[in-house]
Every structure is written in C-alpha cells, then in structure tokens.
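Removed from the display is one protein chain of the complex; every other protein chain stays in position.
Labels for the chains are A and B, by order of writing; each one numbers its residues from 1.
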Amino acid sequence: MEFDWRMITDNWQNFLNATLITYYVAALSMAVAMGVGLVLALLRASRNPIVQAPARIYVGFFRSLPLYVFLLWLYYGFKVAFNLSFQAIQAAVLSLGLISGAYMSEIFRSGLLAVDRGQYEAGFSIGLTMGQLYRKVVLPQVFRTVIPATANQFVGILKGATIVGIIGVFDLMYFARNATARTFKPFEFYSTAGIIFISSTLVFAALAGYLETRYRWRRA
Amino acid sequence: MSEEILQLIDIRKSFGANLVLRGINLNVHRQEVVVIVGPSGQGKSTLLRCVNLLEWPDSGSVFFLGQDYAVKRPWLDRLMGRGRDDLRYLRTHIGMVFQHFNLFPHLTALQNCTLGLEQALKISGAEAEQKAKEQLERVGLGDKFDAYPDTLSGGQKQRVAIARALVMEPQIMLFDEVTSALDPELIGGILAEMKRLAEEGMTMIVVTHEMGFAREVGSRLVFLCEGQIEEEGDCEEVLRNPQEPRTKQFLSAILEH
Partner (left out) sequence: MDLRLNLVWNARRPLLEGTLVTLEVAILALGVALVLGLPIALLRMSRFKVISLPAFLYIQFFRGTSLYVLILWVFFGLSIAIGLNLPSFEAAVICLGLLNSAYMAEVYRTGLNTVGFGQWEAARSLGIGELPIFRLVVLPQALRVVIPSAANLFVDMLKDAAIVGVVGVWDLMKQADRLTKFHFRPFEFYTASAAVYFVLVFFFSRVVGLIEKRFSRHVQTRGG
C-alpha cells in the first residue's frame, strides 16, 4: 500500500478552504444554538407552566430527532411542501442550530439553577428590576458556569457538521468525497480529512478542559 | 501471660515522601485487648492495616502464629498467585471492622455475612447461612437478615459489620475507630458489643478515641505519636500515670471532655 502524498500536497489549499467551511458552519450553528438555547432556558425558568410548555415541547422534540433526518427534511422536504427553499448552507446551519439549541437550553438551564437564590434577594434589595438583575447579575454568572459545557457542545456540533456535505455544502467531507470520485484515491483523502477533523476536535476538547479548570475557582 | 499471637517487628511505612510509621514494635498476646490511641493522622490506622496487610509495610515483619506474612515475594511469584494462600490464611484468621462500615450495599445483611464464608472459606449453602444467622442474632439483629444496608441505622450497620467479621471465626479482631462515624447515642451500643467480645476472650486491637472503653475493657494501652510508639503499658497504669510528656499532653487534652 503506497500513500500518494502528492494528493495531499497538491490539494492542501482545497483542504484548507473546505475545513474553514466546516468551521464556519459549526460556528454559525453554535451561534444559533446559543440564541435558541438561552431563550428556551429563560422560558423554562418561569414559574408559569403555560410559558414553560412550548420550551419543554421544543426540547423533547428536537432531542428525539436525528440530525440527518432533520437536515434532509429541511432541505428537500420543506421546499416541496411549503414552497420555501433553503440553500444548502442555510439548511445545514438551521438544522444543526435548532437541534443543538435544545441541548444548549439544558446547559443554560442548569447554569441558571446554579445561581444562588441569594443573588436574587440581594439584587432586589438594592432595587434592581428583574430585567436588570438578569442582565447584570444572573446572566454573567451563568455564562461563567456554562462555558466548559458549551465548549463541549461545540465539539458535538463540529461532529454533527461533518454530514452537511451530503446536501452539497462544500465542506471537508464533501471535498474528500468529490476528490475521491475524481482520483480514485479514497484512502489518501479520507485519511487526511479524518486527521484534520480529529485534530480539530481534540484541540477544542482540550480547550474545553482548560476552560473548565480556569472557570472553576472564579465562582464566588 | 498467655502466648504471643502477633508480633510486629520494626514496621516502617511511607506514603510518597511521608514517613508514616517509623519502626513499630508490638507484641500481642492471646485475649489481650490492645488499645491504640494518639493524635489523628499519625499512623494508627496505617498500623492496624499492616496487621492484616491491607497495607504492606515497606520493611519489617508481621509474625502471626509464628509465620512472617510481610514477606515480599518477587513479582513473578505474585503474578502467578503464589503467596495468595498465605494472604488468605492471614485475612481469614484476622477480622476487621471499619470506621465507615464498608458494608456491601447491594447485599442483604445475611449475604454480607455469608460472602466471606462462601468465597474465602469455601463454606456454602445452608451451613454458611446458619453461621451467619447465629452471628447476626448475637449482635441483636435477628430480625434484619434480609435488610439492605441503606435501611439500617449507623449502629445497626456497624453491628452487621461486626457480625460479618466474626462469622469467619477469627483469632484477632481489629477495630479501626469504629465509633467515630456514629451518632453519639449509638456509640454506647457498639462499645458494649466490643466489651462483650473482650469478655468472651477475643484478642482485640482497637484504635479509638473512647478513653472510657480503654479504661474499662483495655488491657494494654499504646500511645502512637508521629509514627512511633511513645509509651505503652498496662491500660489503667498509663491512663492514671503517663510517663512521657507527649502522652501526658495528649491524655490531658482528650480527657478534658
């Protein structure tokens, strides 16, 4: 078995671009997930069961839905049924983001619950409104607590993002598949793609670990 | 003086850079109740654990009934499991009760007691159950055979632990601060059990802070400080008239209560 290194060296630029696209999709999805997750967590923090209900339904729904199914449904199914078509990248970010949002909401929720009752009492006693309290006191603390779990979730998103090539997003795996079809050298391309990918996740996982230790003692 | 059943000779043990036991020499005779006292964290538990080799001394000998068990065999032997029978002999003839009970939570009280019989002494079935039930009844838990540890109080758990050790019919019983984790009102019950055992002639080595027990039941007192035996002698004598300055210091502080 000879490894054709030229495949790699000739294509390093393509690999780079494709990898960046993968990161880009993951980053956008993360942003969506955080936004969605925060809203959901705030909804669930309410005492009112009517306000909680949509959030709980959302989380239960999207945690039961495989990413691949949702992706295909959004990209192919949606357009036929509702006459609304998504570009591949939009479908990718939307599906990844909405599903991860369900998981992020759980992370935010436990972060919210971890904030001591006493913080609220102290805030009210100096005259803050609920909104000010959340913005200035509660949420900053929540962010500190959830950062490690969020970093971990990002690794999960990165792994999910590997399949978006199936609907045509020009990401790392799409490039690998394409190049394989052209050159009939699957081992070279898939191995390189694999190594790039695993290195990325390891780096981010290590980052998550570092963040976990860093933010552990910062909590009052 | 009855025969010597246990000799600890020049026991040394370090944990990393920490020299915990600095050459302990101790002889125990049959039917003696040796009470080991001293400041916390200075080697009492470690010493006790060296008796049944839950901890291996770095150097020194542990003679039980004339045989030295603290012999480190070459690693190949240990890998092949030789010396395993010796270790099992030692441990099935010496029983231990722990501070935090260490009952097996997934087994009933009865099963906790039969496990050692079945696995280590190869006594199984009806015979094992019979013996276990006897011991549990003797510690007053005849109605708790099928109870799981999480349904028992601290005192009851410790009784099961005692029964579990006694059912193996050991020659020596080791007690490692067995009342320290109990609520105050339950301590008396356990101490009474231990007193009963002593009166029945069991050889005991007890690590404890309970000076009342030492005075009433103990035959010999050993004061362990910074990994060395500072003072040792007849229980009542030492308690009444400690010779060494540190012994005096420790006893006056602890007897203040």
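Everything below uses one rule, namely that a residue touches a chain if its C-beta (ideal position, glycine included) is under 8 Å from a C-beta of that chain, and two chains touch if they have at least 3 such contacts.
Treat the numbers as computed from the prediction; the structure is a model and nothing was measured.
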{"item": "Per the touch definition above, residue among B:G95, B:G155, B:G189 or B:G227 touching the missing chain", "value": "B:G95"}
{"item": "Chain not shown, touching residues in chain B", "value": "52, 54, 84, 87-92, 94-96, 98, 100-106, 115-116, 119-121, 148-150, 157, 161, 164-165, 168"}
{"item": "Interface with the undisplayed chain - residues on chain A", "value": "1, 61, 63-70, 72-73, 76-78, 80-82, 159-160, 162-163, 166, 173, 176-177, 180, 184-187, 189-191, 193-194, 197-198, 201-202, 205"}
